[in-house]
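A single protein chain has been omitted from the complex, and every remaining protein chain is retained in its original position.
Which chain is which? They are A and B, in the order written, and residues in each are numbered from 1.
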Amino acid sequence: MTALLSVHGLTASYGEGQVLAGLDFEVQRGGVTVLLGANGAGKTTTLRAICGMVRREGSIIFDGKPIQNLSTEGVVRLGVAHVPDGRGTFTQLTVDENLQLGAITRRGRKEIEHDIERCFGYFPVLKERRSQQAGTLSGGEQQMLAVARALMLRPKLMLLDEPSFGLAPMIVKQIFDIFRTLNASTSMSMLIVEQNAALALELADHAYLLETGRVVFAGRPDDIRNDPALRRSYLGY
Amino acid sequence: MAIERVSAILFLLAAIAAPMLLSGFFIFQVTMLLVYAIAIMGLNLLTGFNGQFSLGHSAFYAIGAYAAAILMDKFGIGYLWTLPLAGLICFAVGFLFGFPALRLEGTYLALATFGLAVATPQILKLTPLEHWTGGVQGVFVAKPNAAMGLPLTADQWLYYLTLSVFILLYILARNLIGSRTGRALLAIRENPIAAQSMGINVSLYKTLTFGVSAAYTGVAGALGAIVIQFVAPDSFGFMLSVTFLVGLVVGGIAWLPGALIGAAFILFVPNFAEEISKGLSGAAYGVIMILLMYVMPSGAGGIVQSALRAVRAR
Partner (left out) sequence: MELLLQQILSGLATGAIYACMALAVVMIYQSIGHLNFAQGEMATFSTFVAWQLITWGFPYWAAFALTVALSFAGGVLIERVVFRPLKDAPALSHIVVFIGLLAIFNNASGFVWDFTIKTFPSPFGQGPMFGAFLNMHQAGMIACTLGMLVLLYLFFSRTRLGLSLRAAAANPESARLVGVRVGWMIALGWGLASAIGAVAGMLIAPVVFLEPNMMLGVLLYGFAGAVVGGLTSPIGAVAGGLIVGVMENLAGTYVPVVGSELKLTIALSLIILILIFKPSGLFGKTLAKRV
């Protein structure tokens, strides 16, 4: 079975500086792939490159279609939801409006309403605040909102950029439990960029290590746990 | 830099020779070109280098022009003295305007200066001030003859005077930009908060820049009044501010020599547009402006600077 997302020779640059120097990796259908690496390794840039938010070259195949020349909107409309670095919440709009925007490309009011209720099921605190301006939510709540908004797309692939960043451990656990549930019950695939390697490796079935814009290791989570050098670098023990 | 020095020398040679080769009307046009170039340099200091958007420079030009006219007409002051006096007056006005301007960002500043530009002709027409400003009729200015009995026509003399003022102001501006002050101005344009935290007194620099910018444009206005020999309120309206801005963008923001190219554009292209079509000259001018923005969005300065970069990279 072919991979859902298949990336070859991906390069990306901001102006004069090249950040990605030729990446190769895949995300399997129904799989959870994690990108690990230090700051500046190019993890966020990778997600942005997939979504066309940065100048890139190389081959990106999603669900059998080449997407390296598509605009951001075009990629999203194929079923890729990106929860970006910084969450990207519409702070001036209400929680409810943020969720509706997640589904703005879909048809079927009843199903969308049903999905909103489902999101409230995962994140009850959002239901309490549904008419509030999103900018007044706490960091953790905005993260939940960002994830919920991405779910509203009913994406085939969800890209998550540091979902645990700046959140209390309890909330992080909550969110990752939801990821686990979603991955198990739906066929939604995930590509997660995470600094919290231990947490991410518990969820993932594949992992790639990035260093200065290149893949330096590819394998299963156990491969990292069983390699003393890698374990020390990325898991700290 | 060799290229810069060579072009400066070539420019000087051409500029000095020009009035000998041209007839009266063309000398007048080239003189006005230099006048507008000075005004555009002033605008460039404020908007191009310091990032404060002004649509009000027609007001400073008007103040300079009227200052010169009134000083000569009502006080009998010699025309040469009106230049620094106009500069000082406009510096004061610009500096004072700079204070409230500190509180206004981008578009809001544009609208406030725009208000200034629109108000100026109307204030000049006010009845209580008519004794000084001549109301709608304006004020006539006597044309000075060549000083010290030099064998030049009045037109040629005025040209050389304007050229000298231009060169002087250009050198001053260049030194300003190249100095620490200049770098501070650019820093303020790029990121005022960061500049402030580096110890730059942003408020002081911004108001001073407003003053200097106004002074430059005021001197241009004074020269313009002397060259045209006439000032009237309706020549100093909002469209003049717009014209200066177009000249600035075409010449290139933050590139001083661009003032000459910008001035040439705003002086000659409208006439050229009329050649294309008498009835649709305005539309032709508009189309030319838009096409120019497609081809060189950063003006002549942008093109020259990319060319220089390409040459240096080799």
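Here is the rule we use: a contact is a pair of C-beta atoms (placed from the backbone, for glycine too) under 8 Å apart; a residue touches a chain by one contact, two chains touch by 3 or more.
Keep in mind it's a predicted model, so treat the numbers as computed, not measured.
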- Which of B:86, B:249 or B:304 contacts the chain that the document leaves out: B:249
- Give the residue, chosen from B:181, B:203, B:235 or B:298, that touches the chain omitted from the document. B:298
- Absent chain, residues of chain A that touch it: 51, 53, 71-73, 76-77, 81-82, 84, 88-93, 97, 100-102, 104-105, 149, 153
- Where the unshown chain meets chain B, residue by residue: 47, 53, 100, 103-105, 107-108, 110-112, 114-116, 118-119, 122-123, 125-126, 128, 193-194, 242, 245-246, 248-250, 253, 279-283, 285-290, 292-294, 297-298
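Quick note on the criterion: only the chains that are shown with their structure count from here on.
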- Query: If you average the CA atoms of chain A and of chain B, how many Å lie between those two points?
  - Reply: 53
